[in-house]
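For reference, the structure discussed in these notes is given below.
A single protein chain has been omitted from the complex, and every remaining protein chain is retained in its original position.
Chain IDs A and B follow the sequence of writing; residue 1 opens each chain.
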Amino acid sequence: MNRRLHPAVPAVSLTAMGLLYLPLLAVAAVSLNASRYSVRWAGFSLRWYARLAANDLVLEAARNTLVLALASTLIATLLGTALALGLRRFPWPRWFSGLLDSFVYIPVVTPDIVFAVGLLLAFETARAAFPGLRLGLGTMIVAHVTFQISFVALVVASRLATIGRTVEEAARDLYAGSWYTLRHVTLPLLAPGIVAAALLAFTLSIDDFVISFFTSGPTSVTLPIYIYGSLRRGITPEVHALSTVIFLVTVLLVVLLQLVLRSPKEE
Amino acid sequence: MNRLVIWYGELAGTRPLTLRGLALIALPLVWIAVMLLAPLGAMALWAFATRGPLGEVQWTWSLENFRRLAGYDRFGWTGAYLAIFGRTMLVSAVTTALTVAISYPLAFFIATRPPVGRYLLLTLVIIPFCTNLVIRTYAWMLLLGNQMPFARLAQSLGLIEPAKALYPSTFALYVGMVSNSLPFAVLPLYTNVEKLDWGIVEASQDLYARPLGTFLHAILPQTLPGLATALILTFIPAMGAFVIPDILGGGKSWLLGNLIQHQFGVSRDFPFGAAVSLVLTLLTLAVFAAARRRDESSILP
Partner (left out) sequence: MKRMPWLIALAVLASGCSRTAGSLSVFMWSEYIDPALVERFEKQAGVKVALDTYENTETMMSKVASAGGQYDVVVMSDHAVRTMIKKGLLEPLDPAKIPNAVNVSARFRDPAYDPGGRYSLPYQWGTMGLVYRTDKLPDFRPSWAAVLDPGAQPGPVVLLDSMRDLMAAALLLRAASPNTRDAGELAEAGKTLLAARTGRLLGFYGSPDSVDKVLSGDAWVGIAYNGDALVKLDENTDFALPEEGTIVWVDALTIPAGSRNTEKAHAFINFLLDGEVGAALSNYLAYATPNEASLPLIEEEMRSDPRIYPAEAELARSAMLEDVEEATTLYDQIWTRVKAAR
């Protein structure tokens, strides 16, 4: 590539990457510090990780976070894929598909806090009708699925566009029925896109704080809520260790995502 | 009317096709409608209620919350609420401007690497975004502390007083907000820049245009769709932010997000919180509509 780039470009890019990574690396460094007070380096130590492993509250929060993410991702991937297929593989009139597009876009552009507030109030109102309704993991799963569907649909639709019509038309030329085409032609080709969308939905759920914060119940403390509480109450170094662990898990997931996206089947 | 069409190689009636299509999209759409629109509706309803003495809701139809938002509370008129609105818009605008300013070069940098490098850089950009907001924010708290190199540097340069930390401050607030928004701006810009017609850029450079001119006339017009998306995905979340202003901004100057959060925490004034959220939503829609007008094409692929 022989583009003549202004020298400012690499400089700013480096700064940008620094902005993104320095804080996380600082947290990782501090988590390995034997001293309780971040800035005095007292030697390398894994004791905060050990204490983390023994911390029941954190483990429960981690379990809640995981259950929430897995369950919501599962549901959202199914619904989002169906939505994408329905949007793009059927001859809707232009006005309808424009309307659908906007509709799908609403969760993406609504500010988190507005959505969270709305959910909380909707649950409060619903509780007047159904007194047994409780805020908890179930309500959080429902909340997460709602915004995940749109993201999944976006990613899968993008993949559908890449696949194009040719393969499916070829399948039909060979007298394949529509169900058969779906199962054996479209979906396998779509698979990397679906997996990518699922991983995206999963990370969105893990990343979410605001919505969980407003709609959580007493038994559904998640990791970000736990950390936010610690921030208010006073940070212990275990939180640094916790954050580093989460960071490493995220790196793993994203690497997986990229590997899947670039799978040889796609080429 | 049931016409026969050839759709993706299949000869089918439009009616069965429509039914099949509806079957696929029905559940997700109903889910979004119920779980998103209904809550927004509930919020609009609650905005007209008032808070009872014990923090419970009283279903009176009153505009009191909105009057309060305009500044007319029980103590006369105050500019506090307008100040909150104004500050929120300002912070969002500055955040967006800074983010886009940094994202353009980064998007270019990535787009001009060989393919392997591109994937690597994109992955690197996404990873922090996947880590939780709270974690990222308090990581900044750590990094900007008064014993860390950055604060020491600022102290020695005389920018801040000795032994003072770089947070809480407006600087820390923007650092937090911008680094939180970067991936949302870089990715849409990148998808645009990748498909850039470099011929036009080179032509502009051949004609001795200065770099700024090249940018304004050859690059910017081509990247408008990506820019519009980047603006939307940066500005709108910034308007609702409360974690970063709270933790890095020092809780000294409330933004809309803080005001809303307070109503659902300490003051238990759900109706007022709903009213503020409603106004925030309307503002968001206004911004969205404005940005969309600049770019007619659908943002979906």
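Convention: a residue touches a chain if its C-beta (ideal position, glycine included) is under 8 Å from a C-beta of that chain, and two chains touch if they have at least 3 such contacts.
Everything numeric here is computed off the predicted structure, so don't read it as measured data.
J.: Would you mind spotting which of B:N2, B:T60, B:S156 or B:S267 touches the chain that isn't drawn?
T.: Only one listed residue reaches the unshown chain, and that is B:S267.
J.: For chain B, which residues touch the unseen chain?
T.: Those residues of chain B that touch the unshown chain are 51-56, 68, 73-75, 78, 80-81, 83-84, 146, 163-165, 168, 250-254, 258-259, 262, 265-269.
J.: Could you list which residues of chain A touch the chain missing from the display?
T.: 56-57, 63-64, 66-67, 70-71, 74, 127, 134-137, 217-219, 221, 228-230, 232-234
Note that in this section only the chains that are shown with their structure count from here on.
J.: Where the CA atoms of chain A average out and where those of chain B average out, how many Å apart are those spots?
T.: That gives a centre separation of 16 Å.
J.: Which residues, counting only chain A, touch chain B once they are in their complex?
T.: 1, 3-6, 8-10, 12-13, 15-17, 19-24, 26-27, 30, 38-39, 79-80, 82-83, 85-87, 89-92, 98, 100-101, 103-107, 109-115, 117-122, 124-125, 142-143, 145-147, 149-150, 153-154, 157-158, 161, 165, 168-173, 178, 181, 203, 206-207, 209-210, 214, 223-224, 227-228, 231, 235, 239-240, 243, 246-247, 250-251, 253-255, 257-258, 262
J.: For the complex, give me every residue of chain B touching chain A.
T.: 5, 7-10, 12, 14, 17-18, 20-25, 27-29, 31-32, 35-40, 42-43, 45-46, 57, 102-103, 105-106, 108-110, 112-114, 119, 122-136, 138-140, 142-143, 145, 147-148, 175, 178-179, 182-183, 186, 198, 205, 211, 232, 236-237, 239-240, 242-243, 247, 257, 260-261, 264, 270, 273-274, 277, 280-281, 284, 288, 298-301
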